[in-house]
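Every protein chain but one is kept in place in this view of the complex.
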Amino acid sequence: MNDIMRKLLWLPDQASTFAPSVDHLHYFVITVTMLASVATGLLAFGFFFKYRERTPNASTPIVNPSVRFELGVIGVPLFFFLLWFVQGYRDYVWYTTPPGNTMDIYVMGKKWMWKFSYGGEGPNAIGTIHVPADRPVRLLMTSRDVIHSFYVPDFRIKQDVLPGRYTETWFEATKPGRYQILCAEYCGTWHSQMWGEIVVMPGPEFDAWLADQRRGLSDRVDTGGDDGASFHGSIVEYGKKIAMAQGCLKCHSVTGEPHIGPTWLDLYRRTETLETGEKVVADEAYLTDSMIDPRAKIVKGYKPVMPTFKGRLAAPEAAALVEFIKSLRSTSLENVPSKEAVYEPASK
Amino acid sequence: MANETKSESAHGEKGHGGHGIGKYIAVWVALLCFTGLTVYTGHEDLGAINLPLAVTIATIKATLVVLFFMHMIDTPTANRIVFVVSIVFAIVLIIGVFGDLWTRNEMTLPSAAPSTLGPEIQVSGPGESPVPVHHE
Amino acid sequence: MSQPVNSAEPAEPARATVNYLNHDRGVWSWLTTIDHKRIGIMYLVSVLLAFLIGGIFAMAVRIELLTPDPTIMGANTYNRMFTLHGVVMIFLFMIPAIPGVFGNFMLPLMLGAKDVAFPKLNLLSIYLYWTGAILAVSGMIMGGADTGWTFYAPYSTSTPETLFPVLLGVFILGFSSIVTGLNFIVTIHTLRAPGMGWMRLPLFVWGIYATSIIQVLATPVIGLTVMLVGIEKVAGFGLFDATRGGDPVLFQHMFWFYSHPAVYIMVLPSMAVVSEAIAAFSRKNIFGYKMIAYSSLGIAFVGFFAWGHHMFVSGQSTFENGAFAVISMFVGVFTAIKVFNWVGTLYRGSIVVSTPLIYICGFLFFIVFGGMTGIAVATVSLDVHWHDTYFVVAHFHFIMVGAVIMAFLIALHYWFPKMFGRMYHEGWGMVAAGFIVLGFNATFIPQFLLGNAGMPRRYYMYPERFQALNVASTAGASLLAIGFVIILIYLTFALVRGKRAVDNPWDSRGYEWLSASPPPKHNFAEQPIITQDAHSYQNPGEEVEHVVI
Partner (left out) sequence: MSSSDHAHHHAPGPGEPTLAHHFDTQDQQNQAVRLGMWLFLGTEVLLFAGLFLGYTVYRNFYHEAFHEASRHLSLFLGTTNTIVLITSSLTVALALWAVQQGKNKLAAALLVFTILCAFGFLGIKSLEYAEKFREGALPGKWYHFSEITAPGANLYYTIYFLMTGLHAFHVIVGMCVLIWVLKGVVKGRFSPKNDVAVELGALYWHLVDLVWIFLFPLLYLI
């Protein structure tokens, strides 16, 4: 029954402890709504036939409601409405009151990405968080610029993320899997692309993963950190801006879905098979060459439709684009200690 | 015309001569006294009751002005209702919003925010790359 | 001297050849008129133009959403499009539509008055409307505004777009709305015909009265709010700016304090139109007149206490969310009362099936479904999932399009002979009504499902799993568009070549039909005197049955 209703209403997976409870109320409310509205429409339609004009300008009786009828008209809807309110508010209080033993993750919304940080020793991430199944997780959220809204349809949770203060939400995932995070509060040009992902792992697997991440962190610290290029954030931002301005994103997605051109997500250092059957690693050189002479090395399965950007991109712009592409990692985790956000526990 | 108009106008006419000059002066003196009182109590800085006291005195003064200077006391009922309702809704607005602040969590108040710029989750240390580093 | 107006066969006055439309000619005579009927007609032309503009933007948005990726426009253009659609439809069409057009035209006629209380203010209101409209629309097209019609701070105060002309336009439109509302309240209080006590007011007048109260008392707050956003944006006063200690949620409180009652500014007049038309076409007394009248006031009053249900996930406190949720439930009850009474009015009537009646049938379905999904989104736990998704979009379009535009069409058809003295083609009217009711369902029911599936609103690109429903919605929107085009064609034709209407083609007992169609310049040849309750459909001398159920 639950499944039939869920599919009928196009509801996503029920992947958190809230979801079934919310959905059951949903079924109740929407069924009553459907019945009431269709009944009203049909009743009116039926009256059109039953009481259609038989003699022109006929007198009609004066019909008035009795007090009992009036009370019924007020009472019956109010009964349903208040019933829904009580059930809905009970769930809502549950939903706004995290249990004491939550794992805390800090979330920061920023045009147009989600950043995550695990309390204590990290790690940090952009776009993707890993959480354990069957354990309560609390998200402490704030925004760097405008209002965003953290929305996970499969968990039935949503909470606005505000600049200058914290909001919190919590959930307990029940099914391992990957679930999309969407931004639900309009926040500008790429509001519709401000997506992220929650990876739910079975508890032990998650513990192992977290330990691994933190070990990787200390290894890095021991060996003196990353030897690679150290770029300023502005270059990536700049690269993103250029990608939008030049229309790159019309053909290349940043989300992993193939489009007119290959996706940029995880493109850097990926091994691609070309039309010629040759294999190539998408390094800086390949990426830059592809901007200047796109048709030279076409990835298998794509049409040679990309125009050349020779003369349309200055050298620093091309570099910034490459940096932007490099930043697009599906599991973008960084092995540095987390700067924990200052947080006073809620005084409830 | 409509019955209401007649009764209203009769009511209104009667009221007009009703105020003597003395009444206005008396109200004015009362207003000055209350001003003196509120300045005194405000200046003394009575702490927590300062604001409620100031608002109470202001409300008394405002009531005097509305009733006597603005003739609310003998204006038709409709006019009275209009003004009172507008004040009621103004109070609804303030109480509605204040109820929110009053019952919010501490941490959701801006005063609890750690910095005016909003806390930044550092993806890397200062001077280092905020770009997530790829590990191959 | 006095003409008893509620008699069964009002003496057919000789057809007046000179009426309000032709007593004076030339553009200037229209632009300087203080005749409420001409101002109503000017409003009609203006809001129809606004509806056309808003509709074109809606179509553009729907076409863009045919594919998950960019389809016909860029992201910024899309953001401007839905902003334009929202601002034009709400501030330029929905809010002035029924009060501005039919309120202006019909209210004095229904009261048996010669004009509204302040005719010059009335003219001022339409000039303010035009000024605001030109500022807002040109500001959005030239400067661009990409905030959505809600202007949420701090996005609105930090967007690079020039928002100021739009904000100023909305501010001025607010003035226009206040002036209209103020005028109506005073008119209803002071210009009722002899014998017309409060409990004899036609229900349309009650609805407009309740609307006007909201217009007068809520609009100043939005005026102030948009000005504060403007000041913030231009001068950086920091009121809503978190980096300076301001609270963005304060903006939302102030915005919704107006914008929630504003929903009732749109819906109450629609309900008023339906009450009026349903009595006329079922030839029957209104079932539960007093309940409908009082529930209008009830909605206007309680509507002021419910604004916080737009902010369930915005960081508002848990307690406050509960308080606003429970109050919202009571607003729903008032609407339910009206619906029961409308259906009750049809019971044992003598129903003339006609174009407006098709819309009434649609209206009843839409308002129950739209209203009850409103109760659903006011149920806090459900709103967490639905907030800012297409479910909410579908819900308010059910009310805004399903109720308000249906009522606008009912009013337009019902009063078309009154306003222009011509009849439209009944057959084409029914065809168009069919297109509109079906197209409407096809457009917005998929959007409910989209919301369930989790598609947030104001999305330019979306994950592919939402595509099927989006395509269905766009297909429905084209049906809706076809319906509107048919209406435009046959009404234009009726305006020029339509059959001449008799003074009271529907045999309605509404007081507005006591004057000629179209009415003469000063409305009535003689001052009407009211001797019966409104909407009385008993022929004199006939024994009628009194039924209480």
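So that you can tell them apart, the chains are marked A, B and C in the order they are listed, and the count of residues begins at 1 in each.
By definition in this document, contacts are C-beta pairs under 8 Å (C-beta built on N, C-alpha and C of every residue); 3 or more make two chains touch, one makes a residue touch a chain.
Keep in mind that what you see is a predicted model, and the values were worked out from it rather than measured.
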Considering the entire complex, write down the shown chains that touch the omitted one.
B, C
Looking beyond the chains shown, say which of C:V352, C:I445, C:V471 or C:I529 touches the absent one.
C:I529
Per the touch definition above, residue among C:G223, C:G421 or C:G454 touching the missing chain:
C:G223
Contact footprint on chain C, counting only the chain that is left out
1-2, 108, 113-119, 178, 182-183, 185-187, 189-191, 194, 216-221, 223-225, 228, 231-232, 235-239, 241, 244-247, 250, 253-254, 522, 526-527, 529
State which residues belonging to chain B touch the missing partner chain.
1, 5-6, 8-9, 12-13, 16-17, 19, 21, 24-25, 27-28, 31-32, 35, 38-39, 41-43, 50-51, 54-55, 57-58, 61-62, 65-66, 68-70, 75-76, 78-79, 82-83, 85-87, 89-90, 93-94, 97-98, 101, 109-111, 116
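What we mean here is this: only the chains that are shown with their structure count from here on.
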Work out per-chain C-alpha centres and flag the one nearest the whole-protein C-alpha centre.
C
Inter-chain centre distance, chain B versus chain C - centres from mean C-alpha coordinates, in Å:
32
Could you tell me the distance, in whole angstrom, between the mean C-alpha positions of chain A and chain B?
41
Can you pull out the residues of chain B that are in contact with at least two other chains?
105, 108, 110, 113, 116, 118
For chain A, which residues are shared contacts with two or more other chains?
162-165, 167
Please give the residue numbers of chain C that touch chain B in the complex, ascending.
189-194, 196-197, 213, 217-218, 221, 242-247, 249-250, 253-254, 257, 304-305, 307-308, 315-320, 323
Footprint of chain C on chain A - complex, ascending:
9-12, 18, 21-22, 25-26, 29-30, 32-34, 36-38, 40-41, 43-45, 47-48, 51-66, 69-70, 73-74, 77-78, 81-82, 84-85, 87-93, 95-96, 145-147, 149, 151, 153-154, 156-160, 162-165, 167, 180, 182-193, 195, 244, 250, 257, 259
Tell me, which parts of chain C touch chain A in their complex?
8, 69-70, 75-76, 79, 146-148, 152, 154-155, 158-159, 242-243, 245-249, 282-285, 287-288, 291, 312-315, 318, 321-322, 325-326, 329-330, 332-333, 336-337, 339-344, 346-353, 357, 360-362, 364-366, 368-369, 372-373, 375-376, 378-385, 387-389, 449-450, 452-454, 456-464, 469, 507, 537-539, 542, 544-549
